[in-house]
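Below: one structure in structure tokens.
With one protein chain held back, the other chains of the complex are shown just where they sit.
Here is chain A:
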């Protein structure tokens, strides 16, 4: 009997599926409806429906009449006549449904559109750095209550600029979440979501330098009019297309010629070299390939250590950043390597200078080994020797430097010190006069 029941219910559900597909739903959108008392429903909506139909479906599920509720998305109450596919509602988005408080409602422009002062019919896109998708993606603007983090909030004033969006506590709102301490006097907190992956709660970082090229400005580098573009914050507001920006960042990264700014970190300025044009939000460098971005992060961390007076552990494969004591030259890295702060060779007593590399490497294991054979059996020996023979350390930061032709005037790519390959000290006019080219 039980088995029969099971088969019957299976059959019914199968039939239900068939019946459902017969309805010929064009493309259903699965969204969450959250009420202000914490209830959460999942509903499938037809993108062609208007908000009134949504209310008719959702209201009864919350025990309310359709006329008694309002639907809130991104800080705005949605008008009954709004069609779902016209608003910025993605798969598995959350909209808020709260009881109506009898205020007269007016049709409101969506926050997204007011922000850039666009006519309603234009489609605008925000760009965000998404840590999930590893790159620059389209984003959508959302609002929540700064107090209780609920999205059941309506804004009192529309944001008029990026600063309204990026700084919390500039725009007030009315939080309709039950039990929220802020209630009708809440601060609005704007945030972004990545549009390109379905996410419940991960937040994307807005990239305010990336603009839609509404003014058809040609790119500084390729001269084409492209969309979108990166607009730098210099007085000329120099503009470069996103693709050229990617090339710019990639080329500068490989030359290790990003700039370390105390205020903004490891960054780039406008390619025309304008004053005050540093990129202040480093997530714009998400334009780099993932491997390049990891390199960027490494360089940035190393630069931060070096600029702060620290050293990097010279052991191959380690490179940990260490801030040594001022009064001691002996630095012990967590990896176990102990080295001299000044010459970055294995630690030694007395002055820095040439030493037999066999003296490095710590305690003897107690075995007697033929020294000649041991010397041949060193994995890194060949590359170590190559580095020793073909490079000279920068007199300031000690980084091994190779001279690839050209003159003797060296510019350290790591610490920007200008030095002479021959004298191994600072470059002078005398160097230029007597051995500029050797």
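Assorted remarks:
Assume a contact is a pair of C-beta atoms (placed from the backbone, for glycine too) under 8 Å apart; a residue touches a chain by one contact, two chains touch by 3 or more; residues count from 1.
Methods note: contacts and distances are computed from a predicted model.
Between the listed names "DNA replication complex GINS protein PSF2", "N-terminal E2 ubiquitin-conjugating enzyme", "Serine/threonine-protein phosphatase 2A 55 kDa regulatory subunit B" or "Eukaryotic translation initiation factor 3 subunit H", the UniProt record for the complex's undisplayed chain reads "N-terminal E2 ubiquitin-conjugating enzyme". Looking at A:44, A:91, A:202 or A:224, the residue that reaches the missing chain in the full complex is A:224. The chain omitted from view is touched by exactly one of A:139, A:206, A:271 or A:314, namely A:271. Set against the missing chain, the residues A:192, A:248 or A:266 yield one that touches it, A:248. Within the full complex, the residue among A:160, A:181, A:332 or A:411 touching the omitted chain is A:411. In the full complex, chain A touches the omitted chain through residues 220-224, 238, 240, 243-244, 247-248, 251-252, 271-273, 405-407, 409-411, 418, 429, 432-433, 436-438.
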